[in-house]
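In this view, the complex is presented without one of its protein chains, the others remaining in place.
For clarity, chains are labelled A, B and C in written order, and residue numbers in each chain start from 1.
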């Protein structure tokens, strides 16, 4: 008896364009209630295109099936654990989606009169205040669209402050464990980047810092906890060193999930930081975005915040565009407002005590994983872990199996992989961040899977190297994709 | 290299109760704004329970994962073709879901003042009028919750009419091809059921009918097109025979998808019929319901419609409860209003011409399937097909493969099975109803699959008999389930 | 048409394969006389945008966002967002009755869980997968009792929802199943046990009692059970407000429990779709109407679920079936399941406690008609004013008041049924109380 399973039809969903057939429609427009207009007459004949060549022509049922079928090839938080390190893939409460879709919020135009936008403005004001309290900072801008833009915004502000003080300086110091956006953002702001090596315990080498910091240094960008999941224990000293030389301390707040209610950057010398609302504050990642990257700063930096600023004017909120030191705009309008709504909903749901509990559970989970996996995977830095833990594939590499292959095998066990090959200072990193929203049961299943894979690596490394086996798509050839890029569909010619 | 695929964690989602752990919560209530009350004091101590033993205790993320994971074990219209005969599994437009959820409609209380329910009443009135036009009948009640209740309602009305005429009579005639709800409904209304055999061409045997109809016969219940997908060509004669003897003609309108804009029951002698809004009118089946089974009747039967009736009172809609001949209520309130909203949305979207197109495309699809599969499957009745086609497994049975097994094998090809073993007059029936919302592509894939299975039956019947292979759950033991019923979870003792 | 997924060239190709000229040829065999010779008299199809606008306009013709103190079988409770998230998944929304178990385990397992939770709530052994609503569940429960006892007569309390009783009358009419009513005690608003006792006889199949009853009062289930059982009848306990079961002792003395689950995250939707349910003792399961899901195994030995005991049902037994029900209210039952999951053991209790506290607050400011213990509904005397006057005054404040009872109980024309739930705000309750002054 041979099964000869035939592939499910939805496993063969073609591209939209391959599904198109002339004359199929998925739309209907209302009858015009005004006279129709001849486009050529109105726009000039040579401004009018003939048709959108190749554009899809499908019916409604095909459209919904297309996207529904494709969706089943994905994995989301609502399927199970998604332990991508540095990404804080926590549960995204569905109530946040509901409130962000309220007509009055979702259909508010950015230029509608301020008097008729008080609801949206109040939401932003309240979120600013909450984030200031959580971070211990003095002022917050919600404008940046994501973490990286938050970094850029903050660096521009620091530059403006230093410039006002007389010298914008030349470089920014960045630990070698930092996320790639840190140096990339510094570069856009016109700074040279100087990497600093982490210490043996995986934290900032303050001795080195002390040696390096001089009048050319604008700021240090530090992630805390850093990307090894380790709290920067010398952060206060680092701040002192920088401040003594007139430099500033910037914190990448992507890992704020480890600190809420426990420690505040504003209390340990940070001058500016960004937050990732799409990490710590639960807004969904949507397959890559959108996010929001608010920047929180100390008083000194406040004059430089982007335009416009919310201000109280009598009993109403208004925008203040007259701020001569502002670095200007970093994007159109006021920010990813829909994301801000979600983040505030999350903060309201948790409240002060709840946010602390989020942090303590997140750290508990990471330490639980660490404890369970330490016997099987190499732990390059043994400092205490906060919200995530980073192993290396050193032991498995001896069998020729690398972190990226272990990651693929994890898919067969029903989990999304951890973050692979980051931070760069760990050779063959397995960066695991469970977040607080995983159950003990799920953590047990996950660690069981990791242990089982570690054993498979011993007994059958080749098998592991060719994983995954349980997915519609087997191992994807990424090298071929880059060698001869095919970046769009074209009709067969 | 052995894959040794490990099952995905979501393939092992346990029952809620097995996931529960004391103290986990998925809810929070607002603080009370009134004094708390001691339940024992307010209700009497012996009226108060201790706890709901065994009730779930999970968190929100577990709840959403539980149901999301379970959902992936289902197959829906949005995945692909669902050719269940007699079920009219057409695409369920998503806009219908959106409008049914509008606050003013979804949160309307059935007893709110009529002046503040005009929107809902107008929707019902408009739907009644549209259904009357589509069916060619004089009056419509929207109260019945599903097709079967529509049948019961109509039979009660016919009984009331006959009774008013002097004799409620004793029996109802039902063709042997009819759906099981027909005799079951007749029985509740206090009628004996007499089956009549279908003719060799699969339709009503009018000669037999003529012989049988007498003063004891209250009505004939006929499905048109019948469950073989064949139009009852002698329907006019049947009506004449019945009417001549003072009996009535009832039509099961479950197959109205074959007739819209083409022929109207009211024009071919039908006195009463029910419609299944969850079939012809696109409301989703929701894994078994809800539906709505409006009944449309001729003038004569109008006085007997259930209470209350919508009536125009000046510029407003009002309810009329003073109808002395009414059969009374068949359910609380006015009907499955939320389903009615969806059905009206569907009718508005299609409009008159669109509904006819629905029918012609539905019939086109069925005939296409018939043509493609005729060489491979036995067609017991060769009369022209309307919206569905019924094959038998006669050829495959020679290899020992029955319709239910072919159906399971179809799952491996990515389709939901057709209806198995119904109508009862076809031994080993394969009842296939594609509906109009299948693409040619999907029909080709489906018929290819059926042809491929027919070939598999020739070459490897055993393999087919043990299908499906591609599902999480392999062939389910239904006999064991019935032998020793386990109908609820209980804690392991 | 956007719902029709075929281009004209595809239609042409299909007609060619079938071997006909045009689509009209597919209908050529229909007798001339039955054919519709004109287009349907319905306007042309409209766009999605217009559909949304149409229903938005209708929605604004209804009351919108008014605080509302109506209950009487349809209740306002907060619906957790998760509920809609779950039932909006096409896999649940657009699937059919789970006849094909291998491809329907999602629906089947959720129904099995539903059945379990209903048993836990009601203290019964087994529950079905849903009925149309509470009213038909009650009628079907009566018919079930008739089958189980071989007797015909049914006694129903007047304190049962009037529309439920109306449905019972409609269903029973032609079944040789006489329905008689018995009253309530004027002071307490609970069933009149003496009258019940008096009306009982050995032909009685069932006694039907609602608790909390239509007046919101926790009724005498135990005493009714005793009387019914003494004469060999079954006791059917009806509920319209399942939130009460978070706090109230389950009707464990009942033989059949029939209820309405609308309170569990199902929007009132102007009266439907809601979800009825029947639960009973193991011994009566074969008399039970409706679908049942059972646990079993697949060929690999893994736990699996399927529809079972189908020999009770119409598609097998036809006129001898336990009921004519086929399509039920599965999706609504799923909503109720998600609701029960979200609130869970502690939440349902706390929810019930809040309902109780709110109702007690409101009733404390008014003159209750009955002295029986009430849950979240209660009857009040309207004193010098009429119920309609009070409601009119409240409507001016954009508040929907209670249900004037004269319509259903002429003797209570001076009374109104009010309901307070966790969603009732204190300020609005104060406004209601004020309107009575």
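In this section, a residue touches a chain if its C-beta (ideal position, glycine included) is under 8 Å from a C-beta of that chain, and two chains touch if they have at least 3 such contacts.
Just so we're clear, the structure is a prediction, and the values are computed from it rather than from any experiment.
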{"item": "Shown chains touched by the chain that is not drawn here", "value": "A, B, C"}
{"item": "From A:58, A:228 or A:256, residue that would touch the chain that is not displayed", "value": "A:58"}
{"item": "Contacts of subunit B with the absent chain, listed as residue ranges", "value": "21-30, 57-62, 64, 68, 94-95, 97-98"}
{"item": "In subunit C, positions touching the absent partner", "value": "48-49, 52, 78, 80-81, 85, 88-89, 422-423"}
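What we mean here is this: only the chains that are shown with their structure count from here on.
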{"item": "Most distant chain from subunit B by Cα centroid", "value": "A"}
{"item": "Interchain centroid distance [CA atoms averaged], subunit A/subunit B, Å", "value": "46"}
{"item": "Distance between the centres, which are taken as Cα means, of subunit C and subunit A, whole angstrom", "value": "46"}
{"item": "For subunit B, residues that touch 2 or more chains besides their own", "value": "60, 64, 68, 72, 78-79, 91, 93, 437, 439, 466"}
{"item": "Interface hub residues of subunit C, defined as touching at least two other chains", "value": "1-6, 10, 45-46, 48, 50, 82, 84-85, 90"}
